[in-house]
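With one protein chain held back, the other chains of the complex are shown just where they sit.
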Amino acid sequence: MDGFNDLGDFAPATIDELLALAKRLETHPEPRALEGKVLALLFLSPSLRTQTSFQAAMGRLGGSSFIVRPDLGIHGLEMRSGVVMDGDTAEHIREAIPVLASYGDVFGIRAFANKASLEADIEDRDFEMLRELSTVPVINMESAIRHPCQSLADWKTMDDIGVPRAGGKFVLSWANHPKALPLAVPASTVHMAAMRGMDVTVLRPEGFALPDAVMARARTAAEVSGGSVRESDDPRDALSGAHVVYAKAWSSASTYGVAEADAELKKDLGSWCVDDSWFDGAAEDCRFMHCLPVRRGVVVTAKVLEGPRSVVIQQAGNRMRVQMAVLHEILAGQEAL
Amino acid sequence: MDGFNDLGDFAPATIDELLALAKRLETHPEPRALEGKVLALLFLSPSLRTQTSFQAAMGRLGGSSFIVRPDLGIHGLEMRSGVVMDGDTAEHIREAIPVLASYGDVFGIRAFANKASLEADIEDRDFEMLRELSTVPVINMESAIRHPCQSLADWKTMDDIGVPRAGGKFVLSWANHPKALPLAVPASTVHMAAMRGMDVTVLRPEGFALPDAVMARARTAAEVSGGSVRESDDPRDALSGAHVVYAKAWSSASTYGVAEADAELKKDLGSWCVDDSWFDGAAEDCRFMHCLPVRRGVVVTAKVLEGPRSVVIQQAGNRMRVQMAVLHEILAGQEAL
Partner (left out) sequence: MDGFNDLGDFAPATIDELLALAKRLETHPEPRALEGKVLALLFLSPSLRTQTSFQAAMGRLGGSSFIVRPDLGIHGLEMRSGVVMDGDTAEHIREAIPVLASYGDVFGIRAFANKASLEADIEDRDFEMLRELSTVPVINMESAIRHPCQSLADWKTMDDIGVPRAGGKFVLSWANHPKALPLAVPASTVHMAAMRGMDVTVLRPEGFALPDAVMARARTAAEVSGGSVRESDDPRDALSGAHVVYAKAWSSASTYGVAEADAELKKDLGSWCVDDSWFDGAAEDCRFMHCLPVRRGVVVTAKVLEGPRSVVIQQAGNRMRVQMAVLHEILAGQEAL
């Protein structure tokens, strides 16, 4: 496997193989499978789960990892092309990436959307530039428009708890938030649920529709899988019969990159906080999902978050398990450096 | 062994087994004992020795570790209950702890006293709340009132250098310091020395008596072990015949949580800095102990600290050794995740 950038790069059979491998490693640990192998980790954006679950994943397979963050005792990274570097940044990403890649056997990179351009972020231009600079396989640890490790973990979580693929009703719901958040998780999530063959509804208030390109990609995936994708701004309609409510805040496409305008757009949307009433017309065993971190009392009530419908801890736990499978698939049997 | 929170949770025979295991691992390394095992480390307070000695301990036994600190590229951790998270913190400890626990086989947590309430800190309420959120065994890496890894290392150090248990005279002395320091080390130390069967004197100036609950707990331990516990504000009396002078600064209970009032209380106590004269009436081979970090010229003179009585480097070195024993005891033979 030559890196892990987008669930859509893989056939459904490959997804199932990864999930089977994740399951096998849970019951049959392989603490020497990756001995001597090194995972390079570059965080251009913050992380709790991603960093720790990748480090733990390598450790459980006998390998090791190292972490670079621009805030951590390095000289400052320049990302712009063609710039004369007579200012604060002392090192260009065009040297840093190939150098760090040469120390690892696989390279995890996180770089959130810079929000200068919706079009550029949907095309993931920054991340693609970073990815091309690496000489070893790259794992996308969340870019402007993708979060494939989260999506694979979410897929596994639904399998684990018995949420049906075909016929499963998946609601991705916008939620309120004090900040204007990027599109990576909602875009990846709607695509993942469509790939999984589910009937997907994107529930969001006026003004918060996901970009057309994101919806079109999910619809194409649904055509292949036998699922469906629709949009709604009516919670009662959207949630009826739902097996999963996946809450997530995201920025409006219309005010993309302008936090103040986004805040103005949602100033009366405080009711978009998932509480018990959201589940009134849902399936009896409807689950609550979220990628974490989550704002209590803003995105979801503490009662729902800590209640029996919530599987957020399992989702996070599955991050490590699916990443073990991805790392194993990329590295085990790989030739020595 | 289901975690490591307080020396008092263990019978003396278990303490001796841990110390014997530490000794055995010094001479008979087991570099594969913990292969594939992962130690999660959460530092809500600063650390030099604790972080590095735990990482080294896991490495020497073939396992790995990962570190989380709120200052390090994460989204900010909320600890308050029932709060609406519309401010700076993006993640609640009620999600963060179980998630991080799910990536590890054992979980080291450090959280110093928040000093809002002496009673709450003596009961270690914050730490108990954190500990209960973990789904894997927890190691206390210093809480409001406990530092069991330090105490076990100190016990080992006294064994190593031949300080007697029964009949050994142990003086825990208050020392001057520019800051108002917490009670974890003095509370753990007096209890450890009492458990070890020693005759313990807590030497401190007027106003700096340890809280009654701390003294009562040490006296109870002494009753079991055959040791004794007393207090004194007279250095000459306290130090007479001492085998160990263990210096440590701590806050006054009367001004707990109010740094300015604490500073006012000790403004004339600059002489409470251990120098050669303190050992005039002590046992000939009386040792100087301190948990580090230590303020030279304030807590102790450089001459004493670097002189032949000082065993502070050995104490710190034994941190790694006893933690290897604790980790080995908790993890070796533990079922796979």
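Each chain carries a letter (A and B) given by its place in the written order, and its residues are counted from 1.
Everything that follows uses one rule, which is that a contact is a pair of C-beta atoms (placed from the backbone, for glycine too) under 8 Å apart; a residue touches a chain by one contact, two chains touch by 3 or more.
These figures come from a predicted structure and were not determined experimentally.
Asks: Going by the contact rule already stated, which one of B:11, B:48, B:224 or B:259 would touch the omitted chain in the full complex?
Replies: B:48
Asks: Of A:68, A:161, A:209 or A:263, which residue touches the hidden chain?
Replies: A:68
Asks: In the whole complex, not just what's shown, which of B:79, B:161, B:298 or B:332 touches the removed chain?
Replies: Missing-chain contact among the listed residues: B:298.
Asks: Using the touch definition from the top, which of A:24, A:92 or A:219 touches the missing chain?
Replies: Residue touching the chain left out of view: A:92.
Asks: Tell me which stretches of chain B touch the chain missing from the display.
Replies: Given the touch definition above, chain B has residues 26-27, 29-32, 43, 46-49, 51-53, 55-56, 58-62, 64, 69, 71-72, 178, 292-298, 302, 305-306, 312-313, 316-317, 320 touching the missing chain.
Asks: Given the full complex, what residues of chain A touch the hidden partner chain?
Replies: 35-38, 40, 63-66, 68, 72-75, 78, 82-87, 90-92, 94-96, 98-100, 102-104, 336-337
Here, only the chains that are shown with their structure count from here on.
Asks: For chain A and chain B, let me know how many angstrom lie between their CA-based centres, rounded off.
Replies: Taking the average C-alpha coordinate of chain A and of chain B, the gap between them is 40 Å.
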